[in-house]
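The structure appears right after this line, and notes come after that.
Missing here is one protein chain; the remaining ones are kept as they sit in the complex.
Take a look at chain A:
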Amino acid sequence: MTSPTTTTRRRARTGARPPRRPLGTIGLAIGLAAVALFAGIRILTPEDRGDALSDAVQDFVTLSASVVIESLPFVFLGIVLSIAVQLWLPPDFLMRRLPANGFLRRAVISLLGILLPVCECGNVPLARGLLQRGLTVGESMTFLLAAPILNPVTIITTYQAFGWQDGILVWRIVGGFVIANLVGWVFSRHPDPTSLLTPAFQAACAREHADASATPRRGARMFVEETSAMLPALFVGSAIAGFIQVAVSRDILITLGQNPVLSVFALMLLAFVVALCSNVDAFFVLAFGSTFMPGAIVAFLVFGPMVDVKMLALMRTTFTTRTLVQLTAIVALASAALGLAVNLAA
């Protein structure tokens, strides 16, 4: 068997890429065999759990699995939309329709979440698709940060939970919009935006531009690449979220909640560790409604959808660590400032 490296070298020398043959029926057979194997494992393992695992480990597994099972359909939806955008959206479609002025463009982009009903985990693959379709790095961040807050489901659930009480809903919407645009503006001023992206994602973009295969085959390759990038991140992020839930006592955070300043930071920390979806976090924080001050709740509702452990794991597939540290710092400072201001006014 010729080593792949030698083949590639030879190919490079001749300058022509041989057609990359798909696996075809063999691939399908391997897939079905894998499904049968997994189903066999599931059916053959004993149903009763016994006492092999301590309660803490048991709850860690249950919580982590529930985040995966809840998020996965949205990640699939995001990947499907991302592939559709890349395959069928003409490259200049967005460019022609969005305003030329940077500020206006980002303002419009931050409203895309209203049209694309994906929750924040699904937004990451979609943002990757939009990046490949001509969105700049800063604009993709604006989309990623704004869409979970500025979308109908989130707005409705927040209204159901809080109504107009203390302006929580209004500050959530305004804060989400302003912070997302602020981050987009800051990163749009970066001299070399490509360096904000991970090498793996840059390579994926490069491959995409070089690929002239037929549409179904390109779609299949994108699915393979997107799931390889997204799913490990989702599983690791969910495991971290589940672990923190079990390891960090809620008491500590709730004790901090009474102080106008500390409560803001306590709830932001809570938002970071619980890693909820933006369309449910309002009900969750309602449970702390009278313990925490309104500014803290606003900070929770603005910071949580933008940055949390699961989102960072997902975004790390696309942005470098350094970029994410800066992004987190800006979002955290702005959310804290907003929360403290609301508390002062209250």
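Remarks
The criterion applied here is as follows: a residue touches a chain if its C-beta (ideal position, glycine included) is under 8 Å from a C-beta of that chain, and two chains touch if they have at least 3 such contacts; residues count from 1.
Going forward, contacts and distances are computed from a predicted model.
When the listed names "3-isopropylmalate dehydratase small subunit", "HlyD family efflux transporter periplasmic adaptor subunit", "Heme exporter protein C" or "TIGR03943 family protein" are checked against UniProt, the chain not shown comes out as "TIGR03943 family protein". Set against the missing chain, the residues A:Val80, A:Val183 or A:Val298 yield one that touches it, A:Val80.
Contact with the chain not shown here comes from a single listed residue; of A:Arg97, A:Arg189 or A:His209, that residue is A:His209.
Panel shows chain A; residues 4-5, 8-9, 11-13, 20-25, 27-28, 30-32, 34-35, 38-39, 41-43, 45-49, 53, 55-56, 58-59, 61-70, 72-74, 76-77, 79-80, 199-200, 202-207, 209-210, 213, 216-217, 219-221, 223-232, 235-236, 239, 241-242, 245-246, 249-251, 254, 274-277, 279-280, 283-284, 286-291 of it touch the chain omitted from the view.
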